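Here the complex is missing one protein chain, while the rest keep their positions.
Just so it is clear, A, B and C label the chains in written order, and each chain counts residues from 1 on its own.
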Amino acid sequence: MPQMNMVQAINDALRLEMRKNDKVVVLGEDVGKVGGVFRVTAGLFDEFGDDRVIDTPLSEGGIIGAAIGMALYGLVPVPEIQFSDFIFPAYDQIVSELAKFRYRSGGEYVSKLVIRTPVGGGIRGGHYHSQSPESQFIHVAGLKVVCPTNPYDAKGLLLASIRDPDPVLFFEPKRIYRAAKGEVPEGDYTVPLGKASVLKEGKHVTIVSWGAMVYEALAAAEQAGAQGIDCEVIDLRTLWPLDIDTIIASVKKTGRVVIVHEAPKSCGLGGEIVSLINEKAFLHLEAPPARVTGFDTPFPYTLELEYLPLAHRILPQIVETAQY
Amino acid sequence: MPQMNMVQAINDALRLEMRKNDKVVVLGEDVGKVGGVFRVTAGLFDEFGDDRVIDTPLSEGGIIGAAIGMALYGLVPVPEIQFSDFIFPAYDQIVSELAKFRYRSGGEYVSKLVIRTPVGGGIRGGHYHSQSPESQFIHVAGLKVVCPTNPYDAKGLLLASIRDPDPVLFFEPKRIYRAAKGEVPEGDYTVPLGKASVLKEGKHVTIVSWGAMVYEALAAAEQAGAQGIDCEVIDLRTLWPLDIDTIIASVKKTGRVVIVHEAPKSCGLGGEIVSLINEKAFLHLEAPPARVTGFDTPFPYTLELEYLPLAHRILPQIVETAQY
Amino acid sequence: MSATPTTPSQKPAHDGSAKNGHAPAALVSEEVIRVIRDDGSLDPTWDPKLSDERIVELYSWMVKTRIVDDRLVTLQRQGRIGFHIGSLGEEATILGSAAAARPQDWIFPCYREFGALLLRGMPLQRYIDNMFGNSNDPVQGRQMPDHYTGKPWNFGSVSSPIGTQITQAVGFGWAAKMKKDDLATLVYFGEGATSSNEFHCGANFAGVFKTPTVFLCRNNGWAISVPAARQSASKTFADKAIAYGIRGVRCDGNDLLAVYAATREAIERAARGEGSTLIETLTYRLSGHSTSDDPKAYRKEAEVEAWKSKDPNTRLRGFLEKKGLWSAEKQTALEEQTSNELAECVKVAEKAAPPTLESMFEDVFAELPWHLKEQREQLLKGPRAKGHGH
Partner (left out) sequence: MSATPTTPSQKPAHDGSAKNGHAPAALVSEEVIRVIRDDGSLDPTWDPKLSDERIVELYSWMVKTRIVDDRLVTLQRQGRIGFHIGSLGEEATILGSAAAARPQDWIFPCYREFGALLLRGMPLQRYIDNMFGNSNDPVQGRQMPDHYTGKPWNFGSVSSPIGTQITQAVGFGWAAKMKKDDLATLVYFGEGATSSNEFHCGANFAGVFKTPTVFLCRNNGWAISVPAARQSASKTFADKAIAYGIRGVRCDGNDLLAVYAATREAIERAARGEGSTLIETLTYRLSGHSTSDDPKAYRKEAEVEAWKSKDPNTRLRGFLEKKGLWSAEKQTALEEQTSNELAECVKVAEKAAPPTLESMFEDVFAELPWHLKEQREQLLKGPRAKGHGH
């Protein structure tokens, strides 16, 4: 099996699906000739031409609005937003239109598309090239939200996302675009939406995370293991709808949980998971579900490694939760 | 003391502050000659003229972007967004600019303004005239969020918001614009930001709510009282930063809490409150903190009274939580 | 323009040099297209040469639309429906343009275009069910009245946020162009919507990608209480086309034939691959913005009266009567027939049950995820709300 990094795996998925399904089109700023600022769409322009790999004007609202129209027509657009920090000029189209099309038309219209966008910190991008806005989309009913952690999942989840009947936001953790490598099967396969993966089983503390922070969770779990704390590490993969069964099964086993995400703490997805655990496994809780997250400040530049919930910040919380 | 409804109280606050401080300007769609579609700015155009009560083009981005510029200049704009559902074309300016100005400029720039906007359901407005997007703003660091429940608070909180050094989103629950009446002092007073109010003391179950749903919480509390369940009802008033002390003190007393809000459940402010209670009062909890909220669907038209977390839906949860 | 070898206007081809190319024929002319003259004759320059029958048919739809409009306002005043947003005074603009679109062309509505959808064949009952938000409403009472949808008639879905349909219409037509399908899109919006982000995004993409889009800007003078002059300082709304390199056209929006002619030409150009046109129709919103609005608070009765004298229905009726194609009897018959049909539809709609509780949770996603299943069960097992028809 070929070794790939995340960028290659996503590129592979796009190419595969575009070959298979001529309704799939890619559009966005700089996605064409130059293949995207992270080169995720590299080579697609040459293979599929200007009509299916489209460099657009600098207008996220135009990209998403037009993609919605294309989708209503029956195409399957896969627009790219250059950084998820720049998705907000299109926020109205996404939350008011894309998320509500099926509902508001009684199922007559479906606007099926997949928005790909790099997410998260770790590349020294400061306020505007580092954010993780997933909860700002999850709160709005009607959108599925996906965030892969490794090349295998990235390809499989992207293929599943494109074929899923609902609109999907596909967040790509840019910190690990090239760092995360692994074997990726050639050809077609999917990783189902809505299913988390248990990366490590354990009996003392459950760690729930996603995206680039999963690696930090794993590192912290390993360090905790050295102290005799056996962690179970869950990679959500699909952020919404949540794989609640996997989370609850784990918490029922461990009674203790630490949630790790990059986004600011307040009203992040972590809080939702804490609440659901309260609803569904309250009597199993041995300690308060805890969150290790980005702080409630804009994302800083110089101090980004202090801001991010890296292993050195996760470990003390694991210990505290384990010893509670 | 004069009796006023919410609309009159807010109008009174605006008039008072505009007389006092010639830096205060009001702008928005239809706020001028006609005094706003809910008539909240009625009469201000006649008193203060076209230069301080400004009918703008149909452009929320323009309204907020220009207001930010005015604020940088030293004015104190109080822009109105006609319905909070229509705030999203300005979302980029609010979350990327307004929320971050002080931080990103090391305190050199402050963009101080108060965005007033009607919020919530109950007027048969369907998807696009009913939403409660508070958590989409709270998640973003740098914004204060206020939501008054009665005319006294509305006036006092608005005056406090205008004088507060930080940008404030002032959500006005339109369902009770005219229905909520009460005595409102003439002249100047403020209700401090960041302080909840305990509307009813009780020892069995804490109910935390805000906006129009506070009246439903009170009604449910009364019905629960008839069944021997003594509820404490907290009206948050300021949604962010939260008055955590009041919440925690109450939960430590009752050990049981029900949070009620109109916004969809997932990643709403309710989830954040549950999580904070877990962090700060876990060992006091006798039952899982519960949420009674809008459903995770777009806001429906015909069935809006089934969608809203009205007293008839709150009461069973109070009972369940009390009996847990 | 100076042309010495080193001026930027002669700069070598970075692709931006297209910006310095030779001006094509003016994108927007000063003309306001008009066909029906005051003396009842037709200006041959733009006469679309519709058959007498077709004109009568379209006139009938203008009348029907107005009757429906009028009745819905009454129903709202009586508290039997929650809301209505109508097209009083804009019938020529709406029916004339919709009629000019070919059947395969898709219409993306703003919110005043129910007449266009009826013209396309939507049964009146379906519309009235939408106004009542009952269980027969294809939208299941999920949206406010007048937020209809009409896929069987190549017609989009109304939503409240101003302008969003514009960009979508551009993308839809663009997709058709990619697939080499012979199809244009006709998108409606008010002059107020030209200030929206979406107008800018949509028109810009239309220009760059030469999409087959007809932008139909109903300049009805007002955006709720904000007059057109406050909306933009551009000389005309059609002039905005220049910013996007598309054609701009103005026409008398109260002249059915002028609107038809302008739209038809734009549709044909679009279909020929010549790109998009922005049409500004000069018309007037004779009613309040919607049933929630009282326009007396912000505009002069004299202005309204002046426009009443240019009522598009009266004008067309005068033209038809002069030609012997219409009469008071025909008018009465049409009005009676429409009223009866309407009364029947209202009766049926009012009797229909409200949407089921379950319907509230459907169509959020293609399949119900666990959390919506749970929420549905909670709602079903709990007590019912008071105050609506359960």
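Here is the rule we go by: a contact is a pair of C-beta atoms (placed from the backbone, for glycine too) under 8 Å apart; a residue touches a chain by one contact, two chains touch by 3 or more.
Quick caveat, the model's predicted, so the values are computed rather than measured.
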TODO: Using the definition of touch stated at the top, determine which of C:185, C:219 or C:277 touches the missing chain.
DONE: C:219
Task: Selected from A:30, A:222 or A:279 as touching the chain missing from the view - done: A:30
Open item on the list: Considering the complete complex, identify which of A:48, A:73 or A:88 is in touch with the unshown chain.
Closed with: A:88
Open item on the list: Using the document's definition of touch, tell me which of C:47, C:70, C:239 or C:321 contacts the absent chain.
Closed with: C:239
Task: In chain C, positions touching the absent partner - done: 1-2, 4-9, 11-21, 23-24, 30-32, 34, 37-38, 191, 195, 197, 199-201, 204, 207-208, 210, 219, 221-222, 227-237, 239-240, 242-246, 252-254, 282-284, 299, 302-303, 306-307, 309-310
Task: On chain A, residues whose C-beta touches the chain left out of the figure - done: 29-30, 32-35, 37, 55-59, 61-62, 85-86, 88-89, 124-129, 265-266, 295-298, 300-303, 305-308, 310, 312-313, 316
Task: Touch residues of chain B, complete complex, unshown partner - done: 25, 51-52, 54, 56-57, 59, 61-62, 65-75, 77, 89, 92-93, 96-97, 100-110, 141-142, 144, 164-166, 194, 241-242, 244-245
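As a working rule, only the chains that are shown with their structure count from here on.
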- [ ] Please name the chain that ends up farthest from chain C once chain centres are defined by their CA atoms averaged.
- [x] A
- [ ] Using mean C-alpha positions as chain centres, tell me how far chain A is from chain B in Å, no decimals.
- [x] 31
TODO: Using mean C-alpha positions as chain centres, tell me how far chain A is from chain C in Å, no decimals.
DONE: 39
- [ ] Identify all positions of chain B at which a residue touches two or more other chains, and write them in rising order.
- [x] 85, 88-89, 127-128, 266, 295-298
Open item on the list: Where in chain C do residues touch at least two different other chains?
Closed with: 140, 142-143, 147, 159, 161, 197, 364, 371
